[in-house]
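Missing here: one protein chain of the complex. Every other protein chain is in place.
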Amino acid sequence: MKRKSQVGSPHPLFYLMLVLSCIIVLVPVLWMISTSVKNETELFLSPPLLWPEKPTLAAFISVFNDYPFADYFKNSLVVVIFATSISIGFSTLAGYGLSRFKFRGRASFLTFLLLSQMFPSVMLIIPYFKIMRTAGLLDSNPGLIVTYISFTIPFCTWMMYGYFKSIPKDLDEAAALDGAGHVRTFFSVVLPLTLPGIVATSVYAFITAWNEYLFALILTNSEDQKTIPIGIGQLIGQYKIEWNELMAASIYSTIPLMVLFLFLQRYLISSLTAGAVKS
Amino acid sequence: MATAKLDNITKVYDNGFTAVSNLSLQLADGEFLVLVGPSGCGKSTALRMIAGLEEMSEGDLYVGDRLLNDIEPKNRDIAMVFQNYALYPQMTVAQNIGFPLKLRGVKGTERKRQVHHAAEILQLTEQLSKKPGQLSGGQRQRVAMGRAIVRQPALFLMDEPLSNLDAKLRVQMRADIADIQKNLGVTTFYVTHDQVEAMTMGDRVAVIKDGLLQQVDEPEKLYARPENVFVAAFMGSPSMNLYEANLSLHNEKFKVHLGDQSISIPTRLTERHTTLGNYDQQTIVVGIRPEDFEDAALAPTHPDDQQLTVTVSGREALGAETLIHFPLNAPSIDTGDPDALDELASIASGRCTARFDANSKARIGEQIRTNVTVENMHFFDRETGLVI
Partner (left out) sequence: MNKSRKSLVAAARSRVGLTFVTPALLVMLLLVVYPLLYGLYVSMFKTNLLNRWDFVGLTYYAQSLSDPGFLKSLFTTSLYAILVVAGHMIVGTGLAVMLVSDIKYRVVFRALLILPWLFPDVVVALIFRWIFDPIFGLFNFGLSAVGLISEPVAWLDNPFWAFVAVVLATIWKGYPLIMLMVLAGLQSIPRDRYEAAALDGAGRLLQFRYVSLPGLVAVLGVAVVIDFVWWFKHFTIVWLLTKGGPIDATNVVSIDIYRTAFQSFNFGLASAMAVIVFFICLLFAIVYQLMVASDET
């Protein structure tokens, strides 16, 4: 990322515009934080207070008491972690197979992977509703896990395929001549080199699944099976909206993504670089 | 250690392109054979077929008495040094070198001993705990060698191992690899596009072009007795000067008419060109190596009728010698070497290169006389390109 491609110093206006952009980004975020630490009286003041006079973390505690937020959180974690792990496992294998071997249907499979990104999820939702009901997986974590695997696998496979392609085939060949079989080559030689790719792909899968709303909305029903997005989303349907609790819940649901991004941003951005430049 | 035999090996790709056709070669036990040719001539494909990384379309491959056609690469007992080394980036030097041993079930302490032994040979002992990313190009090259030699394979394959090194290091590694190969005595098949590497390293050199084997011989013989125009032009730098010329025979002397000048050669000096007499009054191709020219001013006793009068158009003083360029008014030859674009251009302009002694006073624009060592002249059939 050290490489810079624009000659000359930046235009003075750049700073102004960047600062303005950051304000536009930050205002909603700060408003969310400010709201979450208000008490109920300060919440409904008009004109609103930019920052509460008596900040309180009460909302952060009451979401757990007033709503089954712990259940939502648990469900989200279970569903997302299982779906991500299975997706990554399968798509890593598939990416290696696609990048290293020729077989019938390989090209069609790759095309289908790309095309499947174009399918509207609304098209899948009615079949999924019916299939999950028939399979008895409606309103259950496994039902959501299966669903999330279905839409993370295509893009994870595509990303992993890209990573494997970027690793020279010479290494596989060297390993073969050194006496390694296919499985050994995969695990000892190639897989360790794709770790950054696996990390980045996992984060994408994690974010996608963590944010998913529509399928969870239709495939879950009882409170103890809902995920965070559904839990938060339905707070708004109530007669009196407790915005401080809502914003506290929003912060809870965003924190895992922020943490992931903070620790892994190097991998994520370089993986985007790879993808963007290649395609 | 073993002999190796390539028997009519052919590679035809799915799109119908023939990369290698009917390649037959035999390597003696412990021999260093260099396969040399311009880019895209099929030499790497040939190597990869021996390794088993590419399937052979036809033909048989033996190492020792073992037919390898259907054997997977990992079971061939062949080691290969790749052009870009193909070191495992996540492993240390020791782990890289030890990897083939590990796969063969060599246990810890014994493996360590053998890795250290290989590292000593290659002067890598200091580097053993580093990763490939921390090494210089030359060191990486050695690690790649180490991974190959540590397991004492039946056959070494090397795919342009020096092409990623800078010029100075290349010269040194050339000698080092040749030394190591001699000491270990492993039969080696080495592929390069660099004729200097071929000449200096190989026990024998096989020249290949467009997938077809041109000539296999010891380096000196290949240089002195090229069997066709391509080999003549490809081996040696600067290249052999090749021109069309008319031949006539008078009084036991051949007269070679190069444009408006001619050179006389007593027939006794052309005895190895047994059929040259058949080309009386015909157009042939003559080849003169740059070193077979000399400034007449430095060797005034040379016979007059073995000289050319030329006008110097270029001069490169190299210290130990001086290269002189001059136009020759005779049609030049396309040797079919795709890499020799600049040389081709110089040939097209009819430019001839001579290697004079450093004492030569010849200057650009001067008209000078140059001697020709006629007994070293080469003669080829104009149609077939084969030596006469």
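The letters A and B name the chains in turn, as written, and every chain counts its residues from 1.
Quick note on the criterion: contacts are C-beta pairs under 8 Å (C-beta built on N, C-alpha and C of every residue); 3 or more make two chains touch, one makes a residue touch a chain.
As the structure is a computational prediction, the values presented were derived from the model and not from experiment.
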Residue of A:Asn39, A:Ser85 or A:Asn211 in touch with the missing chain, whole complex considered: A:Asn211
Absent chain, residues of chain A that touch it: 1, 3-11, 14-15, 17-18, 21-22, 24-29, 31-32, 35, 43-48, 89-91, 93-94, 96-98, 100-104, 106, 109, 111-131, 133, 146-147, 149-150, 153-154, 157, 182, 186, 207, 210-211, 213-214, 218, 228-229, 232-233, 236, 243, 246-247, 250, 253-254, 257-258, 261, 265, 269, 272-273, 275-277, 279
For chain B, residues in touch with the removed chain: 55-58, 69-70
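As a convention for this text, only the chains that are shown with their structure count from here on.
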Where chain A and chain B are represented by their mean Cα positions, the distance between them in whole Å: 56
Contact set on chain B toward chain A in their complex: 51-53, 72-76, 78-80, 82, 84, 86-90, 99-100, 103-104, 147
Contacting residues of chain A [partner chain B, same complex]: 168, 170-171, 173-181, 184, 188-189, 192-193
